[in-house]
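With one protein chain removed, the remaining protein chains of the complex are shown where they sit.
In order of appearance the chains are A and B, and numbering begins at 1 in each one.
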Amino acid sequence: MSSTPSSDRQADPGTGVTTPEPVLSVRHLRVEFPTRHATLVALDDVSFDIAPGEVLGVVGESGAGKSMTGNAVIRLLEPPGRIAGGEIRLAGRRIDDLAEDDFVPLRGRHIGMIFQDPLTSLNPLFSIGDQLVETLRTHLPLSVAEARERALALLREVGIPAPETRLDSYPHQFSGGMRQRVVIALALAAEPELIIADEPTTALDVSVQAQILALLKRVCAERGAAVMLVTHDMGVIAETADRVAVMYAGRLIEIGPVNAVIRRPRHPYTEGLMASIPALAERHARLYQIEGAMPRLAAIPPGCAFHPRCPHAAERCAHRRPELMPAGASLAACWLHDPEDPLPRRAQEVAR
Amino acid sequence: MSRDVKSTVESPPASPPPGRLRTFLDSDIVYSWQRQPVVIAATLVTLAMFAGALFAPWIAPQNPFDPGQLDLIDAFTPPLTRSEFTGTFYLLGSDSQGRDVFSAILYGSRISLLVGFAAVLFALVLGTALGLLAGFRGGWRDALIMRVADVQLTFPSILMALLIFGVIRGLLPRSMHAEVAIIVLIVAIGLSDWVQYARAVRGATMVEKHKEYVQAARVIGLPDGRILFQHILPNVLRPVLVIGTIGLALAIIAEATLSFLGVGMPATQPSLGTLIRVGQDYMFSGEWWILLFPGVALLVLALSVNLLGDWLRDVLNPKLR
Partner (left out) sequence: MLAFLIQRVLQAIFVMLVVALIAFSLFHYVGDPVLNMLGQEASEADRAELRAQLGLDRPVVVQFWQFVANAARFEFGISYRSARPVTELIAERLPATLELAVISAIFAVVMGIVLGIYTAIRRGSWLSNVIMTVSLIGVSLPTFLIGVLLIYLFAVELGWLPAFGRGEVVELGWWNTGLLTASGLRSLILPAITLGLFQLTLIMRLVRAEMLEVLRTDYIKFARARGLSRRVVNLRHALKNTLIPVITIIGLQLGTIIAFAIITETVFQWPGVGALFITAVRFVDIPVMAAYLMMIALVFVVINLVVDLLYYAVDPRLRVQGGAR
C-alpha cells in the first residue's frame, strides 16, 4: 500500500492531464466501512484528475467502487462509510478536510450530482418549479420571480416542451426521461464546475438514453463544466467520455484516453472487460468471459486484487500491489508494465 | 447429463455438518443477544419472574389465598419489618388483611402470566385457524373473516376486551362470575387479539398456496387438510411466533388493566392488576408499599417481556422493523 508521490503521476504525459490546475484532483483516496466483523476498505488508494470541461468516465462492475468515488467526492457516503485517507482538491482547494457546514455550500454550487434513478430523485410532494426555485435561491441572490424565470429558462434548455405549463407540475406527472431532464436542470441550476453523474441513464429506456447523454454532454460543454460519468456501460463511455478510469475491487487499475483504453487496454482486467462487450468485440467468434468473480470487499486478496483471475499472474502479483505505471498512452496498475522488470505475458492474447 | 449426476455422487463428502448446538451458538440470534446487555438483563429478569411465578407455592412465605394463613393482627406491617405481634417477617410489608405483599406478588404474577400465555395461545390458535381458512379457501369465507377483522381492528383491543367481557358476563348467571373470571378474561383478551394473527397467516398462506410444492401436493391428490397442516402451516409459523412474542407483553398488560378497572380478577384471587387497584386505596394513608411493590413488579415484568419481544422480532424478521 505504499504510494508514489502524487507529483510522479501528474508529471506523466501519458495521462492526458494537461492543465496544471485540474477541476478535481483526487489523491490516495481511501474509504472505509467499519462493520460488525471488520473494517471494509471500499476505496483503496484511488488517485485521478479531471480537467476543466473534460468528461472522465468511471467504469467497473457493481461493487468496484465507482459510485463510492463520486459519493466520496461530494461527501454523501452512506453511513457508516467514511473517508479514511487521501485528499480531494476542488480547483486546487482542499475540500475533504472542510467542516460539514463549510462543505454544504459547495454542493450544487461547485459540485453538482445526478443520480441513477430519475423516478426517485425528485421529491414527489413538491412541484418541480418549487424544487428549482429553492435550489436557485439557495445559491444565487434571486427573488422568487427571478428564480422562476431562471427555472423556465433551465427547463427550456434541457428540452422540456412548453415549460410554462409544466413548472407547477409534480414529478409523477413526468415520464422517466423527462424527469431525468429535470434532474439535470436541477444539478446544473447554479452552474457548478463539476458534475458527478452516477449511472445517469441506467434506469431509462434505451431509446431515451442517447438523448439524455447528448443533453448532458451539450449542457456541460456549454458551461465548461467537467463531468465525472460513473457507469458500467462501456458503450456510454465510448460515446461520451474523453478519458476513462477503470475500477476493480475498490482500486483504480487503469486510466487513459478513451480511445487508447478501448483499442489497446493495458490491464488484463480491462482487456477481459473490453473483450466481453458485444459491440466492441464483434470480430471475435465468441464473447470472452473473465473466469471467476470480483472479490467481495471482505475478501480482497493481497498483492494485485485481480491476480487470482489473471491469465498472466506471476509470483510477485500475489505479494506486491502494483502502482499505476505508464503503459502506452495510459496508466495501468499491472506488473506487465513494470518499467524496470516487466512481467512476461503468457501465450494467449485476449483483445486487440 | 448422466456424467454430471455421477460426478456429484462420487464427489467426496464435504466437511461434516456442524452440530445443531454449534449452529445455534454461531447464529445471529446468539450474537445479537451477547452484544446487548439490555437484552441479557431482560432475559434474566424475565426468567427470574417466570420462575418466581411457577414455583410460588414453594418460594412464598405464605399462601395469600388461604384465609387460615393470614393474621389480621399483622395488617399494615411495613416492609423489612418483623411483626411485633406474631413475629412474622414481612419482606415487602403486609396489606389490610395481614397478607404478605411479597407472597401476593408471586401468586399474582402467576395469574398474570397464566392469563397472558393462555390468551396469547387462544388468539394465536384462533387467528391462525381463521387465517389459514381465509387464505387457503378464499371466496366468501375469506371475505367474511376479513370484514369482521376490519371492523374489529377499528377499535382498540382493550375496548374490545372490555366489551366481550361485559357480554360474556351478561350471558352467564351472576353467581358464576367470580368462579369463571379467569376463563372469561382469557377468552375476552384472546378474542380481542386474534386479528393480527389471522391477517399475517392469511397473507403468508396466500403466498405459499401458489408455490410449486403446494401445487405439486395438490396434483398428487393430497387432501386439503394434510396440505394445510403438513405443508403450509410450518411455513407461516414464523410471523405468528413473532407476533406472539410481542403479544405476550400486550396480553399481560391487558389483563392487568382489566383487573385494575375492576372487571378482571376478583380481590379474592388477585392478579398484579388487582393488587394495584386494591393498593391504590392505601396510597393516601401512607401504606405505600401495598401499591408500589406490585406496581414495580408489573412494570419490570411488562418491560422485560416487551424488550425480549422487540429484540426477538428484530432478530427473526429485520423487515418488520
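List of remarks:
Definition applied: contacts are C-beta pairs under 8 Å (C-beta built on N, C-alpha and C of every residue); 3 or more make two chains touch, one makes a residue touch a chain.
None of the values given here were measured: they were computed from a predicted structure.
Among B:33, B:50 or B:288, only B:288 touches the chain left out of the display. Summary of contacts with the chain left out: across A:33, A:48, A:174 or A:248, the touching residue is A:174.
Only one residue in the set B:57, B:78 or B:166 touches the chain that does not appear here, and it is B:166.
Touching the chain that is not shown, out of A:121, A:270 or A:330: A:121 (per the contact rule at the top). Touching residues on chain A toward the chain that is not drawn are 74, 76, 104-109, 112-113, 115, 117, 120-127, 134-135, 138-139, 169-170, 172-175, 178, 183, 186-187, 189-190.
Touch with the hidden chain on the side of chain B covers residues 151, 154-156, 158-159, 162-163, 165-167, 169-171, 249, 253, 256-257, 260-263, 273, 276, 280, 283-284, 288, 291-292, 295, 298-299, 302-303, 306-307, 310, 321.
Criterion: only the chains that are shown with their structure count from here on.
In terms of their C-alpha centroids, the spacing between chain A and chain B amounts to 54 Å.
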